Every structure is written in C-alpha cells, then in structure tokens.
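Note that one protein chain of the assembly has been removed; the remaining protein chains are unaltered in position.
When the chains are written out, they are named A, B and C in that same order, and each has its own residue count from 1.
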Amino acid sequence: MTSELFGQLFLPDSVREAVSDRAWVEAMLAFEAALAAAEARAGLVPREAAEAIAQACDPDRLDPAALAREGRRAGNPAAPLVRALTEQVGGEAAGHVHRGATSQDVMDTAAMLVARRALGPIAAYLDGVAAACAILADEHRATPMAGRTLLQQALPITFGLKAAGWLNAVVEARRRLAAVPLAVQLGGAAGTLASLGADGARVLGLLAEELGLEEPPVPWHTARGRVAELGAALSIAAGTLEKVGRDLTLLVQTEVGEAAEAGDGRGGSSTLPHKRNPVGSVLTIACARRARAEALLLLDAMAQEHERAAGAWQAEWEALVGALAYAGGAAAALREALEGLEVRPQRMRENLEATGGLLLAEAVTTALSEALGRAEAHRRVQAAVRRAAESDRPFRAELVGDPGITLSSEQIDRVLDPQSYLGSAEAFVDRALALYRDAT
Amino acid sequence: MTSELFGQLFLPDSVREAVSDRAWVEAMLAFEAALAAAEARAGLVPREAAEAIAQACDPDRLDPAALAREGRRAGNPAAPLVRALTEQVGGEAAGHVHRGATSQDVMDTAAMLVARRALGPIAAYLDGVAAACAILADEHRATPMAGRTLLQQALPITFGLKAAGWLNAVVEARRRLAAVPLAVQLGGAAGTLASLGADGARVLGLLAEELGLEEPPVPWHTARGRVAELGAALSIAAGTLEKVGRDLTLLVQTEVGEAAEAGDGRGGSSTLPHKRNPVGSVLTIACARRARAEALLLLDAMAQEHERAAGAWQAEWEALVGALAYAGGAAAALREALEGLEVRPQRMRENLEATGGLLLAEAVTTALSEALGRAEAHRRVQAAVRRAAESDRPFRAELVGDPGITLSSEQIDRVLDPQSYLGSAEAFVDRALALYRDAT
Amino acid sequence: MTSELFGQLFLPDSVREAVSDRAWVEAMLAFEAALAAAEARAGLVPREAAEAIAQACDPDRLDPAALAREGRRAGNPAAPLVRALTEQVGGEAAGHVHRGATSQDVMDTAAMLVARRALGPIAAYLDGVAAACAILADEHRATPMAGRTLLQQALPITFGLKAAGWLNAVVEARRRLAAVPLAVQLGGAAGTLASLGADGARVLGLLAEELGLEEPPVPWHTARGRVAELGAALSIAAGTLEKVGRDLTLLVQTEVGEAAEAGDGRGGSSTLPHKRNPVGSVLTIACARRARAEALLLLDAMAQEHERAAGAWQAEWEALVGALAYAGGAAAALREALEGLEVRPQRMRENLEATGGLLLAEAVTTALSEALGRAEAHRRVQAAVRRAAESDRPFRAELVGDPGITLSSEQIDRVLDPQSYLGSAEAFVDRALALYRDAT
Partner (left out) sequence: MTSELFGQLFLPDSVREAVSDRAWVEAMLAFEAALAAAEARAGLVPREAAEAIAQACDPDRLDPAALAREGRRAGNPAAPLVRALTEQVGGEAAGHVHRGATSQDVMDTAAMLVARRALGPIAAYLDGVAAACAILADEHRATPMAGRTLLQQALPITFGLKAAGWLNAVVEARRRLAAVPLAVQLGGAAGTLASLGADGARVLGLLAEELGLEEPPVPWHTARGRVAELGAALSIAAGTLEKVGRDLTLLVQTEVGEAAEAGDGRGGSSTLPHKRNPVGSVLTIACARRARAEALLLLDAMAQEHERAAGAWQAEWEALVGALAYAGGAAAALREALEGLEVRPQRMRENLEATGGLLLAEAVTTALSEALGRAEAHRRVQAAVRRAAESDRPFRAELVGDPGITLSSEQIDRVLDPQSYLGSAEAFVDRALALYRDAT
C-alpha cells in the first residue's frame, strides 16, 4: 500500500481499508482471540481466561504507532502486539495469551485473514467487470467491427465477441482467485507446537475452525507455496484486467474512435479541451503493473531457510498487501471504465470499410473455391488485391471487373458484407455467456 | 532452452528432448494432422485428404533450419511449416492443409502439446523428489535435530519433520501443476473461425478430442491466463524445490555437517580434496532461478492487444520452453541430491547440544509453570539463561544450582532431553505421509 | 540462448555466434592462455610452459559435448575444460595450467570476454538504429503529425521530433552500455590467490593487461555489481528499443497508417493478402521482453554467499547470454524495421486534421489571450470546442462565427495551421542530432 496521495488515486476505499494497518491489527487480534478459544476447547486454557483474552482483543486499545516503533526492534509487529495484549489482559489470564504460538503464526494467519477480507471487494469488483463485459457481449453480439492482429485489421469480428473474450478471461481469473486455499498458520517457534505437548495438532484444527480457514497438514512457516499461489492468482487477475484496459486504450484512440470512456468530467484536460482521456483504462493498467510487481516478489521469496526465514518472509508482508490492493484497484478502475463505456457501432462499421473490402479477401477466396478450386481461387483473389492496392481502386471494383472471378456482382456484394463472414462469433458469445451465468 | 554446454549441465535428456526443436516440429505437425482429421469428421475435408495430410506430417521430411530462416520473415515458425507441409502433401489434398487455422492456432496448440510432453518427466522427477522426502520423513521421524529460525537454533525438531515439510510442499506443487488445464487453440485469423462457416465451434471440439486437450469456450489468442497459470505453477514448483536445495546447502555446511551429498566423485575439487560440494543442491537452485525468470515473463506478457498480439505473444515461446525445462532441471537435480543424501544423526545430536541445553529453556519454563505460575517460571528461567551465558557454565548446572528452580535434577535431565520436547512433530510427519500416499 | 528454431528467428548470426558454446570455449581458453602468459611475465611459470599452454588452447581440440557432460558432475564447465586442457598440454608444462586460478575465475573472465565480443554487434546494431533515427529526424524535421498522449491526439508535433526522441534515447542507451566496466576475475579458490604467494595481485594486473580487461581492486566472486550493471544496461537498451517498436506498431495500425514496414515480402500473410505485418517491430518487442527477463535474473542474483555462491552464480551464465543475445536481437530487428520504414506524411497530415482543428484549441487560446486575458480566452475557446463537439460542425466554423472570438478569419486560419504551433520541435531535433553527431 501507499501514501494517501497515491493510495486514494489508485485504490477504492473498500480495498484500502481491507489491507490497512487497522485491518492487520484486527486480524492479529482475531488470531489471538481464536487461539485462546481453541485452546479453551482443547482444555489447555481456562474458559474464563479465553474470554478475558477475547475481550482484550480490541484494536482501539492498541497504539499502532507504538507497535510499529517496537516492531523495528523485534523484526515484526506481532511481538509488540502480543506484549501489549498481554498487558491489557493482565492477571492470571495474561499467562495464557499467545499460548504455544510464535510471531510468524500471528503474522501468517493475519495475512490470510487480511487476504480473505480484501478478496471480498476484489471479487465484487471483478464481478462488476464480468457483468459489464456480459452486457457488452450480449448487446453487441451482432455489432461488426474489425478484428485486429498485430494491430492490423485482419477479418471482421463482432464487438460482442471481443467482449466475450474479455468476459471469459475475467470469469477464469475470478475462479482461480476463489480456488486459492487460505490456511491457518500454527506451529510454534519451530513448527512442532512443542509447548502444547500432545495437543498441538488438535489445537491447530480447532483454530482453523474458529477462524474459518483451512487446516494445513503441517505448519507452513517456510513452505510458501500458498502465498505464492495467491500472489500468482492476483497477478493473473491483474494481467487479465490489464489486457482489457489495453484494448480500451486502443479502441478509444482518436483515429480509431470505436469507444470512449464516460465523459463525466473525468479525463478532461484543461489545456486540451477536446481530449477525453481514458483515465479508467490508464488506472487499470497502472494498478495491474503494480500488482504484478508485488506478486513477483512473492514468487521470488519462496526459498525460505530451515524452520523460519531470515528476510524473505519479512519481505512478503507488504508485497501481499500491494498485490491485493492493486489487483483490487485494477478491477475497480476497469469496472468504472466498462460501465461508463460509450460504444460506437457506426465508427466500427466505418473502420471496417477502411480497406474497401480487402478485409474480406479471404471470404472471396472461400466463395470462389467451389467453382475454381482453392489454389486457383487464391491466385485470382490475390491478383485482385494487388491491383486494388496499386491502383487505389476499390477491391470490389477489381473483383467485378475481373472476368476470371466467376461471381455475380450480387454474390460479390454478399461476400463483401462483413456480417456474412463472422463464422462462429455468435456461438462463441453464447458459450462465454453461458459459462458466466453458470459461474454466478 | 539453451546451448549444449549449459543445457547438458543443467538439464536431463528427457526434459531437453521434450522441449527441443524436434518436439516443437512434431507438435506442430500433430496439430495439422489432427485438424484435418477433425475437419474430415465434420465433413469439411475429404477423408482421403485428411489421410494424405496425416501421412505427410512427418518431421523427418522437414528441414528445421529452413523453417527457422523463413520464420524470421513471417515472425513465427508456423507459417513456413504450413508452407512446407502443403508442398509435401501436394495435389488436391494440399488445399485442405491448415484449413481455417492461423499460425497462432498452430503455435499455441503446439505449445500445449510440448508442455504436456514435458510435464511427463517433470512430474516423474517431482515424484522422485517426493518419494525421497517421504523416505527421509519416515526413517528420521525420531531423529532429533535443532530447529532453526532466522538461522539461529530455536527448539528441537526431528529431521523427519523437516523432510515432511518438504514433502508436503512438493506434493502440493505437483498437484498444482497437474491441475493446470491445457487447452487446444483454434480461432482462425481473428478468432471467429470464419472460413469454417457455421462449423467452427464443432471443429474446435473435435480437434480437442483428437489431441486429448481441453476444449476452450472461446479462442484464447489474447487471453493468456492459461499460459500464465502454467508459468506460475512451474515457478511455484521451482521455488518449492529451491527451498529444499537451500536447506540442503545449509545442512551440509562444514560447520553444520548434518548431511552430505553423495560422494560418488561429484562435487569433488581437485585443488581442494577435502571438499564435497553440494552440486545437486546448487544445480537445483540455479535451475529454479532460471525457471522463475522465464515464468515471470509469462506473467508479464498478458496484456496482449486485440485479437492477436504484437510482440508479447512471440516472447512467450522460449519463456515457456525455459520454464518447463528448468523446472524439470531443478526437480531432476534435487531428486539426485536427495536420493544420495547422507544423513548424519550423530552430528545433528551434537549440534543440538551446542548450546548446553539453552535450546530447551522454553521446556523448562513449561515444566516449572505448574508449580510457580507462568510469569514467575519465565522470570527464573531467564535469569538462569543469563547466568549461563555470562558465566559460560552449562545451563543445566545453573538450573540445578538454583534453589528457586523447584525441579529435581532428574526432572531437569528429563526436561532437557530434546526427545521429550517434540510436540506434534511425529503427528505432522504422519499427516504429511498420509497425504502423500493418498496423492500417489 | 536458444533452439535453432527460435534462435534463428529472433537473433542475427553475429549475435548468436558471439554468445555460442564455441565463443565460451574460446573465451575460457583465452583466459588460460593469458593466465599462463601473465604468470610467465611474473616469473612464476617458465616461458616455454606458457607457450605450450597457449598452443594447446585450441578450441578445435576440445569436445564440447564431453565438457557439457562432465560439467554436470562438477557444477560448471570450467573444471572439465581445465582437465582436458591439462591433458592436451601434457609433460612438464601441464603442471602450470590454470596455476592459482579457480573455476569461477575462468567462468567470470570468460563471461566478460563473451560480453565484450557480443557488445560488438550489439553496439553496431544500436548504431544502425541511431543512424536510421537520425535520418528520420533530419528528413522529417518539418513533417507535421499529431502528438498523442494517453493515445489521444493532443497537439501537433513533427515526425522529426518523434524520431529525435527515439534517437536521443538510443544514444543514451548506447553510452550506458559502453560505460559498463568489464573486469578480469582472478582470486583463486577463496579470493586470496594464496597459491601464487606474494605475487597474486601482480598477476592479476598482468592478466588484465593480457586480456585488455579492467583490473578490479579485489576479486569479485560474490560482488556481482558488475554483472548486474551490465544486465541493467542491456535491459535499459532493450526497453529503449521496445519503446520505438511499440510506437511503430501504433503508427502502422490500419486506422493510423502513418508508416509501414518494408513490403519486401516480410510480414505478408497468405490468407490475408492485404496485411503488412510489422514483423520487425514485433521481433523487437519480443526480443526486448526476453532480454529484460534475463537481466532481471542478474539483478536478482546478487546476494551470493561468502566467498563463492551456491546457486545464484550458476544461474547467471545463461542469463547473461540471454540478455546479450536478445538485446542484440532487438537492435537488429529494429534497425531493419527503421531502415525499411515507409513514412507517410500525407496520412500524418490527414490524421492531424481529423479533429477539425480541435487539436489547436490551445493555440487559439494563446492567440486570444493577448486581447482578452488568459482566463476569458480560455472560457471562450472551451465554449467553441463544446459547441463544435455537440453540433458536429467544424471547430473553425464555430470560431469564425463567434463574435467574442476577436480574431479575423485569416488570423484563425493561421492559428489553426499546425506548422505555426510547433514550438521548440525543430530546436529539439537539432539538439538531439548534435548530441548524436558528437557521440559518433
């Protein structure tokens, strides 16, 4: 996360709150309260002590600045939190605070709780993106536009197909995120839960139950696959959003003009009043890049030493915060961009005709193949293409004027109609929509 | 992939072959043969033409050097391959080669086939790593050693627990890799399969069937989540292996000496005859770093433009090759290191005693708590720890000589026995082994 | 580096050769010959032995496949090379081979020699890119086109200014690469050069002299700043080239059409005969991404343990090869794209007029400010912009028809002429050209 200046610029409030200092403190306290409760259920801690601890787990009673300052000495913020909480609890119950746990148990479990909390708004924004894509796919299932490969017009597609491609990718990204298991962490100082005697594994299970997190088979202090998988899923979600953002910036180019972001004052330029900057797409791309950079740190931090690591683990905390926050930021910005998107079918149609029908040369070849065979058809069409390019005359005219092209001018018109050469576009739209509806 | 010089150094033959030029050519030809077969089943291509095509799909008839040279002009190696294949087929059937497909259909499907082929040996090597970990976990379930956090001795664990942690992580990594869906690609020039008319979606399904790959709901030319997910799973597998390799390099340190890689001449140094370099672990780490770098490119390449991308896609090919190859290289090297590992329980025991029992201060506190309460117990034990540190006298002596420590010397001996303070170590070993056995 | 299939596609021969297995073997042998020569000059090795060693340093006498196979056992290819060379030398002189050096001395020095060799063609290709940019900057210093920000037309610029921006960035990238120091490595097994007695530091200096590399103050076996700096400079060069490639792909878009890559058959599509794919730009972008991924590994591998590292160093070799090769590949591809670039001033002019003069709203405001003051001028121009947008009437008409706009229609025409609102564009072109000429 970030400064106010940049944080508010890139991130919606719901996401910022979910990964805030406050959220971390709450999550750490939730761990301590749940641990005491689990240990009470296991008969290791008196019920009253667990209740006293639960009651003391009040974020308002802790001074975050003090935690932060002391955290520098301990190398993590959990140690001072435990100390402060123990003081808050006081009396006999104080001796039962944090029983059997180590700082990393607190931090890792808190990280999973923060992740779960942040995945709420992230998923909601992704759902918003998917919903907007679904509407576009459905509404524009028959809106022809140029399909572009290597940024060159290639063949007609529909805007619905493009949106269906976005939709399917977002649905997949959402599914991947939801599938990442979030597990509780509890191993004690070296992963044996030694100070809980024979009850360690049982407490682990009860703690998982208390917090609604997955129970891992073994402590995972230095087995960071879970964290890396979460990071990867966030990065893939961000990359999926970035692709849509990139497409939008290309569609809204002045010379393309097939869409525009909402003109509600956003993206206006005081010195350049004619401009309508695609601010939502730009924020999407910027956030996606930041989410990815943070996720890469998580993938890079897996080789953690022995039972608990010296440095790589400590680098994870903010990287996870950042990956969550900016994946959320990307989803929020893109949802806004898509929901306000102005689609311009007329301009799509005009661009489609920019090459005077050349875009449909392949269709002509196909139509001609029945009569002439594929090879001959191909040869004749290429010759017409070449003549059109050289003479600057329309492709249609070259076709009509060529006696070797054994198609009537009506047939030629039909073949040059983009609508007639959309193949499975609509079928693909339907498939993507069906999967989307199944998933929601 | 790589030069011979480095390739043979880092990678086993099975992995190198699976991602070799030959493997790519075979995979591209498999696509073309299967496409013709699918189209024949759909009634779009005469059965004899499909057979002629299948017969011509012989990698020995293609000159890879020529493909490579021409590939530079086309921007990909599929275009010249299709041209060469079409020539090979000849006659009427030639017109049915590559019907409806685009170069990216060939390349993406071939990439998935290459991935599937490479995942064979990768999975086998991972299985070998897991098996070796399982044996170590089982055999050493009661072998005490120092647990180390931030590279400092913290509490006793067993070597079995350490190996169980490795095992569980490897089992998870293996499961993640197996879960990545490998889908066929077929969309034609712009993702509509226009030249297949109304039959596009049906051919897509038949093609998937022919090749045994997943059928995607829509073409995924610029929806790269699948590729990124594969890259991420390979990177996480590599990171999991790297963690084990890192632990091994630490365990075999001269001053630690708790393990050694096999002394079969590998890792010997002619100038330093006493050294036994952990070559397997070193190769594991080096390969893992390379796999990760390649995977990061895949995560970074997701924002692909419109219907087919200008540059980001083309960068994927070798990155996928590299991620597969080096994940395999890491697994192969680690398997070898683990299978030949010499474990030294005696040295583990000696190191465990290096702090004169200080490692078990927590156990003493726990034992003392019943009589004195946690706070007082903690205070007294810390005082003894401090005295031991300052006086250089053994911790045990400080405990015995302190009248405030209300434990008999027999009790103290029992508490200072690492075996008595292993908590759930064995239970965790059992859980990891059970999951491993379930997974195989 | 890479397979033939992909290697020939992405990389020119000169670059591939410079980082080939053969180049590595030659570089390792160059180290051994120079070391013997330096030690002969220092009086540590008989002159005849040094000559015998030099003579045996013949790459044709070594079997690279054997080196590779044995390298796997040693963990590096230098150890088997030294063994093979020692055998080749034979007799008395054999005892003087590799005197005082360690495998890493060979590998690191060879890496620097390979880098120096590869920097030859890389620099030449970069020079070619710069020369092409300089020609474009100069020829098109007065060719107006739309300047685009966030992919929206913003203000007029010249194509010369755009090319001058590319030029300056390439000149800087070239300078950065040339400034990276390439140092010899010689430290012996642990960096003391112990077996050279008191002569170590002197031999280090003589070796540097023999090879024409920089003499480092201390061995840098685990101080990898030099390698990281080289990687970073290659990545920045690649990123600089990628930016130009990206701009080209945008300029050649069908709807923009302000440039096209050479139509000499490259980038043609058999199924889509109207397309002219920007293959050179695409290869540039793909190569740049690969160079960056490799460079990131180098930046990531700096925390190398103690006197020589366990894994991070070994991961560097191929990463350096890749960073060099693909930076070269990007430069070669971009040079080709730029040298064959077809620039279309007419289309630039048409695009510039696409907004009916709105692009020059700022210029109108400036012109009007003298009479009305900035605030009032701004208000009135924005009103005209709004009316033009809403009415779909040309901006010029709105200006002429507005009595509050106190400019004659001739004045308005002059202000709406893009040529009159180019500010310092030409001055900037001159500055970039001057710096380029100074640098060459």
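The criterion applied here is as follows: contacts are C-beta pairs under 8 Å (C-beta built on N, C-alpha and C of every residue); 3 or more make two chains touch, one makes a residue touch a chain.
Just so you know, these numbers come straight off a predicted model, no measurement behind them.
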item: Visible chains in contact with the missing one; value: A, B, C
item: Given C:V89, C:A288, C:A333 or C:L399, the one touching the chain that is not displayed; value: C:A288
item: Residue of C:A52, C:L296, C:L320 or C:A388 in touch with the missing chain, whole complex considered; value: C:L296
item: From A:E4, A:D392 or A:D438, residue that would touch the chain that is not displayed; value: A:E4
item: Omitted-chain contact residue, chosen from A:N277, A:N351, A:T366 or A:S424; value: A:N277
item: Contacts of chain B with the absent chain, listed as residue ranges; value: 146, 148-155, 249-250, 252-256, 270-278, 282, 300, 351, 354-355, 358-359, 361-362, 378, 381-382, 385-386, 389
item: Positions on chain C where the hidden chain makes contact; value: 75, 94-95, 102, 147-151, 154-157, 161-162, 164-166, 168-169, 172-173, 176, 188-198, 200-201, 204, 217-225, 228-229, 232-233, 235-236, 239-240, 242-243, 245-247, 250, 285, 288, 292, 295-296, 299-300, 302-310, 362-363, 366, 369, 373-375, 421-425, 427-428, 431-432, 434-435
item: Where the unshown chain meets chain A, residue by residue; value: 1-10, 20-21, 24-25, 64-65, 67-69, 71-77, 79, 83, 102, 189, 195, 242, 245-246, 249, 265-267, 269-272, 277-279, 281-290, 292-294, 296-297, 300-301, 310-315, 317-319, 321
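The working rule: only the chains that are shown with their structure count from here on.
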item: Euclidean distance of C-alpha centroids - chain B vs chain C, Å; value: 32
item: Averaged-CA centre spacing for the pair chain B and chain A, given as whole angstrom; value: 24
item: Residue list for chain A, restricted to those that touch at least two other chains; value: 148-151, 154-155, 250, 300, 362
